[in-house]
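Only one protein chain is missing; all other protein chains are in place.
So, chain A:
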Amino acid sequence: MTVWHLDPEAIRRYAQGIAPPGLAASAEAHLMKCVTCRDAIASHVDTRRVEAIWHEVVDRVDAPRPSWPERMLARLGVGEATARLVAATPTLRGPWLLGIAGVLALSVWAAQVDERLLRMLLVAAPLGPLAGVAFAFAGGLDPTREIGLAAPYSGLRLLLIRTAAVLAVTVPIVAAAGLALPGSHWLAAAWLLPTAGLTCAALVLTARMTPVVAVGVVATAWVLVTTPTAMAGHLDVAFGVGAQIFWLAVAVGGGLWLAVTRNTVTIKLGRSG
């Protein structure tokens, strides 16, 4: 049993957090054993400060450690809330990405054998990232779509976050496949601006239709226009300098439109908007 007690000045300084380290450590050890001093210090304690500290402790102890993709995003400067939204994007899950990589690997192998397949691969390359964007909002793939539709979170913001995340992951996969193609390496990059333009066009269309339908419209138009020319060997029509400038303009125009209308446009993530 302890026989001495902290003097009132020591109690005051400790309670206010201004005690020197030696006194603080000594007071802390004593308070663990002395009921009298604990009672004495109670009236000096700033309860709001204690509650704030306790909250912080509980939050640190109780909140689960973020998953590794969230931790990686946090290291890249992405906010923890945005990182959680990205982690919930259905088309960033392993099976989906493995599927895309598998299809591309097969396509690259086929393109080594037949030059026509090489051209078709160029036509199909932008469809991978586009499909990723569409399926990020598809009812069958997003298990929480219904809950998300009834939430007040900005549809445009969610659309842009998921689109950026899908592009950031799928574009390098498709680019790696492009580098494995036979022939000139300009082919590996030729589809990038069309992909950017098609994605922006699809995003703009989401003001009128759901992402799945918007991507379907854009992808169908792309395939219908580019397939005949690519198969005829006229890659310049879809991938030449003029086409690249056109897709750059579409991407910039779409991006500007979204930026200008961000506070007024209603994105149709579901049937009611």
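Note that a contact is a pair of C-beta atoms (placed from the backbone, for glycine too) under 8 Å apart; a residue touches a chain by one contact, two chains touch by 3 or more; residues count from 1.
To be clear about the criterion, contacts and distances are computed from a predicted model.
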item	value
Identity of the absent chain, which is to be given by its UniProt protein name, from "Cbb3-type cytochrome oxidase, cytochrome c subunit", "3'-5' exonuclease", "ABC transporter ATP-binding protein" or "Oligopeptide transport system permease protein"	"ABC transporter ATP-binding protein"
Of A:P21, A:G77 or A:P152, the one touching the omitted chain in the full complex	A:P152
Among A:L85, A:A111, A:L159 or A:L258, residue touching the chain not depicted	A:L85
Candidate in contact with the missing chain, chosen from A:P8, A:G99 or A:P143	A:P143
Contact set of chain A toward the excluded chain (per top definition)	55-56, 58-59, 62-64, 67, 80-81, 84-85, 88, 142-153, 158, 266, 270-273
